[in-house]
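After the structure tokens below, expect a handful of questions from me.
All protein chains but one are shown at their positions in the complex.
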Amino acid sequence: MSGLPNPLHWLHAAVVVLMVIGLYVVVARGNLIKKLVGLGVFQTSVYLLYIAPGKVFGGSAPIIAEGITVYSNPLPHVLILTAIVVGIATLALGLALVVRIHEEYGTIEEDEILDRDGPA
Amino acid sequence: MSLIVDTASWLLILAGGFFCIAGAFGILRFPDLYTRMHAAGVLDPFGVSLILAGLMLQAGLTLVTVKLAILILFLGLTSPVACHALGRAARHRRLKPLLAAKEDR
Amino acid sequence: MIDALIYGALILLLIATAIGMARTRSLFAVVALGGIYSFLMALALLVLDAVDVSMTEASVGAGISTVLLLGTLYLTRLHETLPIRLSPAPLAMSVITGLALLYGVVHLPPFGDPSTPMHRHVAPRYLEDVVRETGVPNAVTAVLASYRGYDTLGETTVIFTAGIGVLLLLRRRRRQPSDGKDKAGR
Partner (left out) sequence: MMHREAIPRVVVKLLIPFLLLYALYVQFHGELGPGGGFQAGVIVATAVILYGLIFGLAEAKRIVPPRLIEVLVPLGVVIYAGVGFAGLLAGGNYLDYFVLDPDPVHGQERGIFWVEVGVLVTVSSTMTAIYYAFSGRGR
């Protein structure tokens, strides 16, 4: 790494910014729904981090056709395709837990839940 | 011939882009929900339809053109209904429109 | 090259939307911004040639997850109680994590370079042999269902398990307080 990095590296670096925002929301905000949304941001930034290196300049979508020779890499697409659907399933599970917590505690704020439980 | 088609399609795409940007400005600049809804609900489907029409000219007489035409049809069907539902929800929550007379006072 | 420019612009929009989500207290607005975020993500994936993934993200992220989040908001509440302010400790933690990631990420090969190792090993084998071996031109479908069928079987089982979990948590009617069988400890 001598001198300025190639500008094309910065694209991967920009994805890290998204990841930091998601992580910050998960850690800093006390609202459970907000935490789940932050987790979603974190998750989608991982999608980009996987798929962006699979792109080839001048390539096309990996559907084999006549007259096309350069394709982008199909492997990350497969991994992330399933990750998205698993992501929504886990999001639903998290939201179900939030609904149950709200029914038992009457709140979805972390500190209020801890207050209600009292000193352990 | 292809020059004419290309020019026409680019004109349509650029006009569509202009209308979409105008709609976005409307959402930012208008004062209350009903006027903003007007900007988004009228300009956006129109702009997107123009873009799709431009793409239809690019695609020529293929299956893609038929798909794009179906897209325009469904856009014209769903977008006003979404706007209608939004407006009804706002009325249901008793959101008052911002009237000019009030501002003058 | 134009791909990189469009992708960069979309990432900037994504970052702006994410910051907006972090700074908004009304959860309803957060969910609406989340829908915008998912559509932008679908566009970015489309620019990266991942058409299947883009389609999934548009229907899952902007469709189903928005519906689920709105349903949860209806069942719980619409606003955060804590005011929005920068909390130093979590910020420091996430920025330090980000810097560590950045150190790793800048060593990745540049965007769009066709000569990187990941394009020279497994992928060409799939792309060259997929039609001859499976007769399916969409390489993503073939890899998903055939070459990596075990993975997908596992993912399908995860979805199944999560669905069962949600049903177990939410299907039962709310218990009456008098029915204190499970609440003896509280």
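Letters A, B and C mark the chains as written, and numbering starts fresh at 1 in each.
Here is the rule we go by: contacts are C-beta pairs under 8 Å (C-beta built on N, C-alpha and C of every residue); 3 or more make two chains touch, one makes a residue touch a chain.
No experiment lies behind these values; they were computed from the predicted model shown.
*Asks:* What are the shown chains that the omitted chain is in contact with?
*Replies:* A, B, C
*Asks:* Determine and list the chain A residues touching the chain excluded from the picture.
*Replies:* Touching the missing chain: residues 61, 63, 81-82, 84-85, 88-89, 92, 95-96, 99.
*Asks:* For review purposes, identify every residue of chain B that touches the missing chain, sorted by number.
*Replies:* Looking at chain B, the ones touching the missing chain are residues 74, 77-78, 81, 84-85, 88.
*Asks:* Please give every residue of chain C in contact with the chain that is not shown.
*Replies:* Answer for chain C: residues 51-52, 55-56, 59-60, 63-64, 67-68, 71-72, 74-75, 132-138, 140-142, 144-146, 149-150, 152-153, 156-157, 159-160, 162-164, 166-167, 169-171 touch the chain left out.
In this section, only the chains that are shown with their structure count from here on.
*Asks:* For chain A, which other chain has the most distant CA centre?
*Replies:* Result for max centroid distance from chain A is chain B.
*Asks:* Any idea how many Å lie between the Cα centroids of chain B and chain C?
*Replies:* The separation of the two C-alpha centroids amounts to 28 Å.
*Asks:* Starting from the mean Cα coordinates of chain A and chain B, work out the distance between those two points in Å.
*Replies:* Each chain's C-alpha centroid was found; their separation is 30 Å.
*Asks:* Hey, how far is the Cα centre of chain A from the one of chain C, in Å?
*Replies:* 4
*Asks:* Where in chain A do residues touch two or more of the other chains?
*Replies:* Residues: none.
*Asks:* Which parts of chain B, given as residue numbers and ranges, touch two or more other chains?
*Replies:* If we look for residues of chain B contacting two or more partner chains, we find none.
*Asks:* Enumerate the contact residues on chain C facing chain A in the complex.
*Replies:* On the chain C side, the touching residues are 1, 3-4, 7-8, 11-12, 14-15, 18-19, 21-22, 27, 30-31, 34, 37-38, 41, 44-45, 48-53, 56-57, 60-61, 64-65, 68-69, 71-73, 75-77, 80-82, 86-87, 90-91, 93-95, 97-98, 101-102, 105-114, 116, 118-119, 122-123, 126-127, 130-131, 137-140, 143-144, 148, 151-152, 155, 158-159, 162-163, 165-166, 169-170, 174.
*Asks:* Where on chain A is chain C touching in the complex?
*Replies:* Residues 1, 5-6, 8-25, 27-31, 33-34, 36-38, 40-41, 44, 47-49, 51-57, 59-65, 70-82, 84-93, 95-100, 102-103, 107-109, 111-112 of chain A touch chain C in their complex.
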